[in-house]
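Removed: one protein chain of the complex. Kept in place: all other protein chains.
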Amino acid sequence: MGLLNKLDDPYEGGGIVLGKVEELLNWGRSKSDWYLHFGLACCAIEFMAMNASHFDFMRFGTIPRTSPRQADFIMVTGTVTFKMADRIKILYEQMAEPKYVISVGSCSNSGGPYWEHGYHVLKGIDLIIPVDVYIPGCPPRPEAFEEGMIQLQKKISQQAIFNKRKKLGIE
Amino acid sequence: MTPQEIYEHLKKSHDTAVLEFVDQPQTDPFIRVEPSAVFDICHSLRDDEGLEFDYMMSLSATDLGEQLGVVYHLYAMKYRHKIVIKTEVPKDNPLVPSVERLWRTADWHEREAFDLIGVVFEGHHNMIRILLPYDWEGHPLRKDYQAPETYHGMKVS
Partner (left out) sequence: MSEKKRLDLEYSQLDSDRMRINVGPQHPSTHGVLRLEVEVDGEIVTEVVPHLGYLHRSFEKHCERMTYPQITPYIDRMDYISAMNNEWPYVMALEKMLDIKVPEKVEYLRVIVAELNRIANHQIAVATFGLDAGAFTPFLFYFRDREYIIWILEKLSGARLLYNYFRVGGVSGDIYPEFKEEVLNVVKQVRKTNEEVMNLLIYNSIFVKRTANVGILTPEVAINFGCSGPVLRGSGIAHDLRRDEAYSVYDRFDFDIPVGKGEVGVVGDCWNRNMVRVHEMEQSCRIIEQALEQMPMEGDVKAMIPKRIKLPKGEVYMRAENPKGDLGFYIVSNGTDKPERLKARGPSFVNLSVIPEISKGYMFADLILILGSIDIVLGEVDR
């Protein structure tokens, strides 16, 4: 983003970077997101592949956490059933602000293949918690995970911290 | 042993409880038995010499409309023969003796059959739901099942 471009050539301005505090904070926030991995079903296997050698999810600055209290965003990968839905709500509420949600795969977006006759499947995670980024696919390819992560980073870096109703301008 | 021989063997010891032997085309040959005698017949199937069905492949419950059916698929590791045992119980009083004491694997299979179809297995040590939440109402795989509108405030469909 804008801040990085200024850092590219440190000698131009004598190593001085001019920017807003919000920009600096957002730059840090968006490039080191820790996530609570909520692996539920098939998408979680694809997410394991995403974490492993070929795709290396950690290059986005993400670190998997197993506790919601240390996480910046929650990654819901898979089918959410009614038995599970209460737990997701509890875990989401335990996270510290600011918090984000990525919904991965058709099932957690909308119920997916189980939308019609799935008597025990929640038809979309957005019925119980707010979702920031939806990643479509059944299961999504690792490239889709990358795109979803980029979208989340974009969203975070445009967020105003001090005046919350305002959106930062896009450079 | 062939299914026919197994049927004849069972007929000798459990005369009235073993109802019929069915060998139709497009169907694995099966033996229909009286529901109250399921445990005794399964006991003979497991322990009688020459049969020794020590491995339960599957236990399925089905909704047959008026009645509920329970199907046992058995396999013998030693002789590598198979048999299918079937029994039917009325829908308003679906009681079948549990075979959990014979094959421990039947424990979860029977709980699943109770959960989804609603067959009650007598003598099972822990006849509670296994897949659905403990406060769920109804048995979803029955043909006349209507899914509830909401569950814990969440819309079902």
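So that you can tell them apart, the chains are marked A and B in the order they are listed, and the count of residues begins at 1 in each.
Operating definition for what follows: a contact is a pair of C-beta atoms (placed from the backbone, for glycine too) under 8 Å apart; a residue touches a chain by one contact, two chains touch by 3 or more.
Computed from a predicted model, the values in this text were never measured in an experiment.
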Interface partners of the hidden chain - shown chains only, full complex considered: A, B
Option from A:A71, A:V121, A:I135 or A:L152 whose C-beta touches the chain left out: A:V121
Residue among B:F21, B:F39 or B:Y55 touching the omitted chain: B:Y55
Chain not shown, touching residues in chain B: 24-28, 54-58, 60, 62-63, 71, 73, 77, 80, 84, 103-105, 107-108, 112, 116, 129-133, 140-141
Touching residues on chain A - with respect to the absent chain: 37-42, 44-46, 48-49, 52-54, 66, 78-79, 81, 83-84, 87, 91, 113-114, 116-121, 138-139, 141
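Convention: only the chains that are shown with their structure count from here on.
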Distance from the mean Cα position of chain B to that of chain A, given in whole angstrom: 47
Residues of chain B touching chain A in the complex: 131-133, 140, 145, 147, 151-152, 154-157
Complex contacts: residues of chain A adjacent to chain B: 82-83, 85-86, 116, 119-120, 122-123, 127-128
